[in-house]
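In what follows, a structure is listed as structure tokens, so that the remarks can point back to it.
The complex appears here minus one protein chain, its other protein chains still in place.
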Amino acid sequence: MLVVKNLTVRYGTLAAVSDVDLAVNDGEVLALLGPSGCGKSTLLRAVAGLEPPAAGEIRWDDTDLANVPVHRRGFGLVFQDGQLFPHRDVAGNVAFGLRMRHVRAAERRTRITELLELVGLAGYEHRTVTQLSGGEQQRVALARALAPRPRLLLLDEPLSALDRALREQLAMDLAGVLRVAGATALVVTHDHDEAFTLADRVAVMRAGRITQTGPPDEVWRRPADEDTARFLGCGLFLPGHVQDGVVTCELGTAPLPWAPDGDVTLGLRPTALRLAENGVSGKLIRSVHRRDHVRLQVRLDSDDQLVDAVAGIAETPGDRVHLTLDPDGLAVVR
Amino acid sequence: MRFRVLTVVLAMALAGCSVGTTSDDQGKRVVLVTHDSFAMSKDVLAAFTRKTGITIDVRKLGDAGALTNQLVLTKGSPIGDVAFGVDNTFASRALDEDVFVPYQVEVNGPAEYNIDNTNRLTAVDLGDVCLNVDPAALSAKGVPEPTSYADLTKPEYKDLLVMEDPATSSPGLAYLLGTIAKFGDGWQDYWRALKANGVQVVSGWEEAYTQAFSGSSGKGPRPIVVSYASSPSAELDDKGNPRTKAVLDTCFRQVEYAGILNNAKHPEDAEKVMDFLLSAEFQSQVPEQMYVYPTRKDVTLPEAWQKAAPLPTAPAELPAKDIQQNRERWISEWRGIVQG
Partner (left out) sequence: MARHSPGLKPRGLALIALVPLGFLAVFFVWPVVAILRLGLDEGGVLATLGTAEVWRLVGFTVAQAAGATAVAVVAGLPVAFLLARTNLPGLGLIRVIILVPFVLPSVVVGLAFRTLLPDGGVWAIVLANAFFNVAVVARTVAGLWTHLDRRAEDAARALGASRLRTFTNVTLPALAPAIGSAAAVVFLFCATSFGVVLILGGARLRTLETEIYLRTVELLDLSGAAALSLLQLGAVLAALSIGAIMRRRRETALRLRGKAESARRPAGGEWAVVVLAVLVVVLLLVPIVSLVVRSLSTADGWRLDGYRALTGFGYEGSLEISGLDAVRNSLAAATDATLIAVTLGTMASVVLVSLARNKVRYVEVIDTAFMLPLGVSAVTVGFGYLVTLDLLPGDLRTSAALVPLAQALVVTPLVIRIMLPVLRSIDERLRQAAASLGASPWRVWREVDVPMAGRSLLTAAAFGYVVALGEFGATSFLARPDTATLPVAIARLISRPGELNNQMAYAACTLLVLVTVAVVAIVERVRVPVGEF
């Protein structure tokens, strides 16, 4: 397993990563989630051996990696834009790591076929990499990184360069591949959908520090602070009170069995308020189609506040509507 | 692909190995450093090798000035054993810098051209520099043949003279020295007049003689050129008569010397080479090979020479020391007057 302790990485005088503790267990996929510039890529690069730490240590299975150069760490690397070798074909790219480990030709061929099948590119061995689409290139990059059976797979925003539809599809496929391969992986991303699809655990990072680590569910439902909650989609914050697994706030009540009793700060995502027969009333200002739902903007009667809500079908602006709390869209900020 | 590149590179390398192909002969070698105009028949050289077992390795280093300068630069650790081609315009410098060591050749003739009595340099040949004219071209222009330096400043000789830059050419320098010897302190005026009369200056003898002069194969535009007293011997018509003439009153004596270099690697063999340079076999070949006159008294000139290119009897001369002291200043002044 990977253990990172008190890691600090500097660019000049600026600390890109400050005193970070992190652990990735064998067979686990950890997502490093955070906005641009929070230092997550730097952290990844430090783990890979591409950035020298200013302080702290990085250990794999209890061996300090401080003096171990990049090419001896046995960590696979997948970049945002693939970085395939243009002077080799697909098979040549995938075979690279195997050649470095002096794997025999016959065995290489078998492994290449195996991996290309795994990433869904069976039969692509002799294609030219410069003619592949973005998604195909990323799959090849993944296959290439997995081929030499790395101890740890490091993925730096692997899907960010792809378009949305492709991204979702590939995220599922990637998650599947990682599971099948039993890979230990550290994924860096700014997209929480991606993080939650891929990861067994999520570490939220901001301004060079890790603010929260935990399973996706936990991070989603119980973000550590308001900034994290905001990053994870919460637009509105309300005080509430939890009693016996039910939370009460000015916009209504909802069952929240996983919430602790007592006073809490509720974070509301757009999906927290749902169009209903009864509940808090307000005037519909706007109705926008999203991919699989309709987003509403409602001005509440009670205090003229503008809130987001969701519905199954479009409504006419100007109508009077009622909103109830949907527990799926709620987060409890610690 | 890698394999292909490797084979090509290897092939090129094998085709190319130049260093190490020159094998050193067995036997003794003497390095003769000289100027670019050195030439001698291979038979004569081979005969010498057969007689003495010494092979002469000729290294050409440029013209007389370049030769002298390189000898001076490498004195004490010379690049040869014998040097031939230092002429009277540069001899003083070489002697002052102790480039040569004494050796006396027992031959009648060279002694009268000795610069000093140390026997460090022995005169090997004479190559007087004179104006050469093309009589046919001149008479076609209705102009009489010039007989002296001063004639060239006359208006009828406008735009007829081509000469070499004294800074880069030894005949050019010799001509300049001749005018200095003749006119003394007033030499600058002569050159101002020449410049006004349209003298063309080129950088080397080859360009002047073979391209600008009308009397040679180049059939150039100018019928008067600064060249050698011996040049007419190469311009013979079918009947053996020379087509060009040297103006004997405009000659400056050029003597070429040879000497053994200080700290040479093979001093004894060098002495034998010196003897060879003054031998009858070598000296009788110098007219044909290098267009110069032998210094050895008992050698007769080829017949064509006796008719076409007699040795000037009263050429202008300047003491070697004077030349050494003033040459750069004179050249620089000349450049200012003519090229400025």
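Read from first to last, the chains carry the letters A and B; within each, the first residue is number 1.
What we mean here is this: a residue touches a chain if its C-beta (ideal position, glycine included) is under 8 Å from a C-beta of that chain, and two chains touch if they have at least 3 such contacts.
Model, not experiment: these values are computed from the prediction.
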Hidden-chain contact residue, picked from the options A:N25, A:T130, A:Q243 or A:S281: A:T130
Based on the whole complex, identify which of B:Q104, B:T147 or B:S203 touches the chain you can't see. B:S203
Check each of B:A167, B:V247 or B:A270 against the chain that is not shown and name the one that touches it. B:A167
For subunit B, residues in touch with the removed chain: 1, 4-5, 8, 12-13, 15-19, 21-22, 31, 39, 58-60, 62-63, 65-66, 68-70, 72-74, 77, 79, 93, 165, 167-168, 201-204, 206-207, 209-210, 216-218, 328, 331, 339
Name, in rising order, the residues on subunit A that touch the hidden chain in the full complex. 48, 50-52, 69-77, 79, 81, 83, 85-87, 96-97, 100-101, 128, 130, 141, 144-145, 148, 154
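Criterion: only the chains that are shown with their structure count from here on.
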From the C-alpha centre of subunit A to that of subunit B, how far is it in Å? 89
